[in-house]
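Shown below is the structure under consideration.
Of the protein chains in this complex, all but one are displayed in their positions.
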Amino acid sequence: MSENAIDRLTEIFKRFPGIGPRQAGRFVYYLLRSPPSLRRELVDAVRGIAEAAKQCPTCFRYHSDKQKECSVCRSASRDTSLLMVVASDADLSSLEHSDTYKGRYFVLGGTVALGTDKNPTLRTKELLASLPMRIETGLQEIILAFPANPEGDATAFLIRNKILEATPLGFTPLGFKITALGRGLSTGSELEYADPDTLRNALENRR
Amino acid sequence: MSENAIDRLTEIFKRFPGIGPRQAGRFVYYLLRSPPSLRRELVDAVRGIAEAAKQCPTCFRYHSDKQKECSVCRSASRDTSLLMVVASDADLSSLEHSDTYKGRYFVLGGTVALGTDKNPTLRTKELLASLPMRIETGLQEIILAFPANPEGDATAFLIRNKILEATPLGFTPLGFKITALGRGLSTGSELEYADPDTLRNALENRR
Amino acid sequence: MSENAIDRLTEIFKRFPGIGPRQAGRFVYYLLRSPPSLRRELVDAVRGIAEAAKQCPTCFRYHSDKQKECSVCRSASRDTSLLMVVASDADLSSLEHSDTYKGRYFVLGGTVALGTDKNPTLRTKELLASLPMRIETGLQEIILAFPANPEGDATAFLIRNKILEATPLGFTPLGFKITALGRGLSTGSELEYADPDTLRNALENRR
Partner (left out) sequence: MSENAIDRLTEIFKRFPGIGPRQAGRFVYYLLRSPPSLRRELVDAVRGIAEAAKQCPTCFRYHSDKQKECSVCRSASRDTSLLMVVASDADLSSLEHSDTYKGRYFVLGGTVALGTDKNPTLRTKELLASLPMRIETGLQEIILAFPANPEGDATAFLIRNKILEATPLGFTPLGFKITALGRGLSTGSELEYADPDTLRNALENRR
């Protein structure tokens, strides 16, 4: 096994998201050409996340803080009346960087897979189980923040239904609203090149 | 001048939108290689639009119907309570193809140009002059449908102000609303790759 | 027929090489918005090429000079010992712009079409018929300048064979060489990203 370390490492990098065989090979050559200190840093950092990495028991995002809960779930300054349900850690990260949202999150772990049997395991049960506690701390709105594609729409439909079913009488009033992110022209869009579906949403959501 | 017809035609095609010298040359070779009937058809069709082309005196779009007014402005089935102000004929055409809007249009003739002195001549006066007639036929909403970029936003700001100034007291109630197309996730958008501005709009416009 | 001049002109532009329905529509709007003088210029120029356009009886390229023969075939300063056979007027034009070749041309009218029955009519007969005259004026080399793809290679194979068959004994010496453009690294190529076929050619053609 130790015979061809280069091939082994190339194989691992090929599994990284968005990385083909060619770029995997370049990563390995990059590491080969680098001073030993970089390889040591990489080994330390990977071990570091292996040790420090934990999943927040509240929102299920991955983090490496010392505490069990992530910084957003622990923060007293985040608005507990808003809960945004996102598909992935990457989506959460993108929203945090946009610096527009001040509520809490829940990471569902994926979207419904259409046209295939391999559905990812979504944390629907964990979401529902957390609602009583969240209602107690003032929950007023669940924002379904899924991608603007059929998979995202199917996921929103599913989650909305599961939440409604989980309430005593199976319908509203829930004590909180369920909303979805707005659809329309994204920044930079020109009408001439916008697809009909986006134009329809932009028209419906005019204000 | 008649010495080099190929160069002359190439020069004209180079002025067409989105056409560089190379493609202009290919157009000319295409015409050269084509049977004489195609060149005759092209000549006839260009003369045809030269004769038939007219600008609708109501919405200012170009058309080639026999009547002076365009088919949308003449149609009794279009909703006169809605007026959508668009920058260009191309935007109007894109909206008509999306088959989502049943009101009337007004073609402003461009957007404000930022960072340059060469402002296009916008038909602001013509728009304002048409409002009394439109109010009489039931206008309830003006939809500002400009591109989702700084130029589009500046144009919306300008037009909104001009309309407000033109009302007797300079403020609402106007008898009609002024709205803008909705901003948010365009169809197909993934949160992970959305820009912060789009995420902000999607969050603000959640429903 | 004159009812919808816009649609008619759009249809004609859609047949232009590389132009889809959307850009065809933009061309029409461009002409509609333009001053009448531009439409007149376009009509004149198209008629101009219709009248002036002629195919050179020697090399078969299209041109609009007053003389029947094109400027390259007429020029006393072009080297008659070299004949380059190209697929199209566009290829000839690209070579002339590169300013590297000082011989004569012959435009074959296309390449062999692989995987389809619709073979274009190649001017093979015309090429062969012109060889005695060209040999008389000193022909020493025919350069087959076809695209570096399977269609180009098949065309070179075909033309080479036809020339060899046309000689009295069906084989060399012909009194002239038949060559093909060199293959290898094109300008700007990096070895890391070059395809295996290009690397093979670059290695074989090293000097």
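Letters A, B and C name the chains as they come in the text, with residue numbers starting at 1 for each one.
Going forward, a contact is a pair of C-beta atoms (placed from the backbone, for glycine too) under 8 Å apart; a residue touches a chain by one contact, two chains touch by 3 or more.
Note that the structure is predicted; figures quoted are calculated from it, not measured.
Which of C:Pro35, C:Gly115 or C:Pro196 touches the hidden chain is settled by the complete complex: it is C:Pro196. The omitted chain makes contact with chain A at the following residues, 2-6, 8-9, 12, 15-18, 23, 25-33, 36, 38-43, 45-53, 62-66, 88-90, 93. What chain C contributes to its contact with the hidden chain is residues 86-88, 90-91, 93-95, 97-101, 143, 145-149, 179-207.
As a working rule, only the chains that are shown with their structure count from here on.
Comparing the centres of all chains, each the average of its CA atoms, the largest separation from chain C belongs to A. Work out the mean CA point of chain B and of chain C, and you get 40 Å between them.
A straight line joining the Cα centres of chain A and chain C is 54 Å long. Counting partners per residue, chain C has no residue that reaches two or more other chains.
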